[in-house]
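Following: one structure in structure tokens, then a few remarks.
Removed from the display is one protein chain of the complex; every other protein chain stays in position.
Showing subunit A:
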Amino acid sequence: MIEIRDVYKIYNKGQVSEVKALNGINLKVDINEFVVIVGSNGSGKSTLLNTIAGSVMPTAGSIILDNEDITKLPDHQRSKWLARVFQNPLSGTASGLSIIDNFRLAAIRTQPKGLKIGISDQFIKQVKDKIATLELGLEDKVNQQMGTLSGGQRQALTLLMSVMDSCKILLLDEPTAALDPRSANIVMQTADKLIKEFNLTAILITHNLKDAYTYGNRLIQMGEGQIIRDLSTAQKEAMQQNHLFEWFS
């Protein structure tokens, strides 16, 4: 499905402040895999996700999606296949726009945005039905501005928005880092449910080791821009949760 070949990302190359954010990453993610990536701060997790999304261009190496080299494509062109949920709830949704406007954009993520009014009564009903599945009571607030919602509500909606249009890969960059434990739980459960329901291939970055243990069917640990550990489904299932804590001690 997606393959990362010998990817390097070096910031400020040749200067004193040189940082090797990615130091020769090779990773192949197959269809329907739910990969969880853990690692300490500065291990290159976010940079890796950003190179997949196209908002960071690698210094060397290539990124292949379904046998097509997409290394040179900018982020807005990769959105044909990728949906993203950011660490900051403000990044995944537009605060000044209503919920329904945000969903309209999400519904045409892979399509050109033309000069027709796409928000019909039927569309509104369809969005309301989808939002109702979250059970957050937001279905009657579709005309409300996104900015009036809490971070947790916005992250849950961002997740839902990612499956409004066809989506091959879902990238989750610490989606619960800015949330309280209860909201974080709701968001993670929603993510897990959607990934299973829509058979998505997903990559999740998290600092929450409990989430890393609970969710996903493959577990990767990164450190200093490299992949240190890579556990398959069977290995992950065989692992005890406290082993995971030992990785970081």
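We adopt the following convention: a residue touches a chain if its C-beta (ideal position, glycine included) is under 8 Å from a C-beta of that chain, and two chains touch if they have at least 3 such contacts; residues count from 1.
Keep this in mind: contacts and distances are computed from a predicted model.
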item	value
From "Glycine cleavage system H protein", "Transketolase", "Ferredoxin--NADP reductase" or "ABC transporter permease", the hidden chain's UniProt protein name	"ABC transporter permease"
Residue of A:28, A:72 or A:113 touching the missing chain in the full complex	A:113
Candidate in contact with the missing chain, chosen from A:10, A:64 or A:90	A:90
Sole residue of A:79, A:126 or A:226 that reaches the chain not shown, by the stated touch rule	A:79
Interface residues of subunit A (partner: the chain not displayed)	53, 55, 74-77, 79-80, 82-84, 86, 90-98, 101-102, 104-106, 108-111, 113-119, 143, 145
